[in-house]
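All protein chains but one are shown at their positions in the complex.
Think of it as A and B in the order they're written, each chain with its own count starting at 1.
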Amino acid sequence: METPSSKTGLFFWDQGGRLGKALDLNWLLSKLSKTKGISCCSLLEDPWGPEGLSQVVEKVKKGELGRLLWVGRFSREQQGILKEKLAEEGLNPYLQEWCDLEEQGVCRDGLEQTARSNKALLLIQMCLARVRLLEPLAPVEIPASESLLVIGAGAAGLHAAVSLTNLGKEVHLVERQSGVGGKVASLHRFYPRLCDPRCGLEFSIQTLIDSGRARFHTLSRVVSLEGGPGNFQVRLEKRPRFVDEARCNACGECARVCPVQVGVSPDSQPQGELPGLPAAATKAIHPSLPMGFPMAYVVERQHCPPGCRECERACPSKAVGLDQEPREEELLVGAVLVTTGWDPYPLFKVEEFGYGLYPNVISNLQMEGLLGSPVEAPKEVGFIQCVGSRDERHLSYCSTVCCSVSLKQALYLKQRRPDASCYVFYQDIRSPGFQEELYQKLKDMEGVTFIRGIPSTVRPEAETGRLRLRVEDTLSGREVNLALDLLVLAGGMVPSQGSEELAQVLRLPRNSLGFFESHLQCHPEESQRTGIYVGGCSREPMGVAASIESAQHAALEALRFTGGSVLIDPRYPVVDKTKCDKCKRCMEECPFGSFYFDENEFPTPHLGRCRQCGNCVGICPLAAISLRNLTIKQMAAQIQAASASFMDGKEPTVFAFLCQNDAYHAAKAAVEEGFPVPPNVVFVKVPCAGYVNNALIADALALGIDGVLIGGCEDGQCHYVKGNQLVRKRSDDLSDKLQKMMMDRDRVRFVNLEIRDSEKYTAAIEQFVQDLRAMGPNPFKI
Amino acid sequence: MMEKRDGLPEELLPAIRCVQCGKCSSGCPVAFDTAHTPRKVIRLLQRGWLEEAGRSPFLGFCAQCQACTVRCPRGVQVSEVLLALHRLARAKGWVRPDGFHRSFEEMVRQRGRINEFRLGLVAQAGRLPSHPLEDLLLLVKMLLRGKLP
Partner (left out) sequence: MRYLYYPGCSLKGTARDYEESLLAVAPALGVELQEVEGWRCCGASAARAKDRKWALCLSAATLARTQDLGMEILMPCSSCYANHLRVLTDLEREAGLGARLGLARPPRVKHLLEVLALDLGEEAIKERVVRPLEGLRVLPYYGCLVARPFPMGGKESLENPYSLERLIRASGADALFYPEKLDCCGGPLLFAKERVALRLAAGILREAQRLSPDCIVVVCPLCHLMLDAKQRAASRESRGDFKIPVLYLTQLLGLSLGLTPRRLGIHRLITSPASLLEKLGSVGAPYSSES
């Protein structure tokens, strides 16, 4: 893009005459019109009238003005209109700047008119300093594939894939197991309709097949992921099935001749010998699990006796190939959905209930298997809730589904066997929304007893094997003793087994509980790696319906990185390679893992991955990184302009960097709501507190500004993960720097501000100004 | 008497974390020997009803078997809290130490070690054992087998 003209136009709009009342506008205009580089300086009467902007448009059209500064109160919508209108005349939208004197408080603070005018002049000069250095920018287009990768073909993954193929996208579904369906395939029924979950899964599978746009990669895992959003290069490792998917039609001849009986334990099958329940077993060659899709059988080769090729011989379609090798496949996708789901918490760790010790103590997932099997349902059944959940020795959280699962299982048990007695031991029944109906239904049912109290031990009766339970009914304080045929432990969810490895491959941060991290309120499905979305139980425990919803939401978000190309906002960071010493701090600290090494091993931000928060700018010890529309140079020029004293010589001046998401709004509201914000402060907006480089702070102090304030979010609320914490982390380095300058450490202050903290902002500035007065003027003050 | 939760002595503060799930009582060998279960005593503490908790008949039944402590999902060391409450109750005079405790204390302070036989005799003094015949027989057997000094 050619270097634009440096001729600057400066236009005032004094809506309602508020500026004119507070300031000496004529003085300002005459003063500014004499400033170097200003080609035009005037007051607009009504920019929104039919001819209001004609003067500006005319000059821009003729090329008399190369950049513009608007002074006055322009709403965000009005700024958009101006950008659009002038873009038609060939002015790059990034060559305009807005200076809102009112939000800085000049019309309200207690200064005299002259002093106000001086402060206004300084604020405008700060903006001008920046305007002089503005550069024209244009969005960058990066290619984006039409395909997406869905990791984990359970209910969440399948439904997301359906949504995506419906929209014409290609979807690669990667599944670790031999068949799709995940945990839901092993459920007997699910609430609220108590229908067979396989029905919904079959429906999805059929839709995917009909679309012709879905590819299933079973027995596969992702081993590497390179590139970025729009253009991820994925490498899959595919374990051999030993059966040709194209040839096998699941006739079962192979299994008939297979000599090996192996115990499989898809999660639903009760382990051990439950009275009356046949031990779950299958042949070494068997249909896909947990669901028979893909239709082809699979061989568990590790169980094959040496030299045995019975299945190969028996197969009428020549589908068995016992010599298949693992292979790799490369895919190109625009975005990645992680729907890796959950695993049951290992209940043998909750030792007091004898899980794994007594065959008739089973997990809720095993209960699904039992209810789905033809064996006679047991008569006296206990359900213990929150086993290992909400327990600081196990899982600190609530898995949200276990209450309704037990309710559903009790109901089904009663339907199967009306004379059954169910006892539900709980501390709180959590049945939100419509699930409450299920609870009330069960409460009213004969033979279903809810006991508010959790047992501590389970003892088998030596003679019968029945289980003796003793529990306090905490509502009455009485002892309850029961003998049960079966005890079902309502265990919770943990992230699925493969998620740790996947986290490493995708460089995906996980929270302390092992779930994939995201901004749970605002962007629940957006992981901390752009282009990778996390849905369903891989990010938080949830029920089937919620996890499908979550995965579909993830799919919606992921769409933006497909469709041929993506436009990247041009305000991305650039590294000044003449300054960079390759220390890699940016690489390590970037909250989104955006940086990679370019061919000369310089860290380079990946445009697709980057979220333009500017934390790299702040991190760089050499201040070698700039956001393209908020460069270190531009910021330094503003600081320089601000260093001219605008207060009475004795009064301290404060330069504030405010996070534009929270702190800035608090500051603006403080003025609007009439809080007595001291006039001593001027502020600039930054995309995140983490943008503020120590060099900028040192600059401000070296130029004689008395104090620097950084306003960031409350801890844990930063939209860019931890920008505010990074600033504080760097404060040790800063202290060293200040010490060398013989500067008081207290001249730099950090404040946590929420968006409505205008009162807190005011108080913080008041306190700061007061403390600065006590410290005396900055020794560097001229 | 109403006291604020924050008025609890530090050793009893962990009671606040309790969620009243009842696991402590469910596994307690003596939970239902009195009108109060351990959970209930903790509840009294949570509400700040310190004296009622301190006078709870349950305290005298706790054998410090630690079963409650190791099973608490909130990590409350229930037996420690109950013991601390017992100490407080003794200090406040809500309960009086029995003969066993008094002579134990005396013996340890004087000799540094315990003579179980003598301790047993003192503790038993002045009240009839539940099974005098069995105890007499035991005494004879212990003497014969050299278990007594």
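Basically, contacts are C-beta pairs under 8 Å (C-beta built on N, C-alpha and C of every residue); 3 or more make two chains touch, one makes a residue touch a chain.
Fair warning: this is a prediction, and the values are worked out from it, not measured in the lab.
Within the complete assembly, A:E351 is the residue of A:E351, A:E437, A:D598 or A:D736 that touches the hidden chain. Where subunit A meets the chain that is not shown, the touching residues are 351-352, 354, 357, 457, 459-460, 462-463. Mapped onto subunit B, contacts with the missing chain fall at residues 11, 29-30, 33, 60-61, 63-67, 69-70, 77, 79, 83-84, 86-87, 90, 97-101, 104-105, 108, 112-117, 120, 123-124, 129-131, 134-135, 137-138, 141-142, 145-149.
One rule holds in what follows: only the chains that are shown with their structure count from here on.
Taking each chain's centre as the average of its CA atoms, subunit A and subunit B sit 52 Å apart. Residues 19-28, 31-32, 35-37, 39-40, 67, 71, 73-75 of subunit B are the ones that touch subunit A when the two sit in their complex. Residues 352, 386, 390-394, 427, 452-457, 470-474, 477-479 of subunit A are the ones touching subunit B in the complex.
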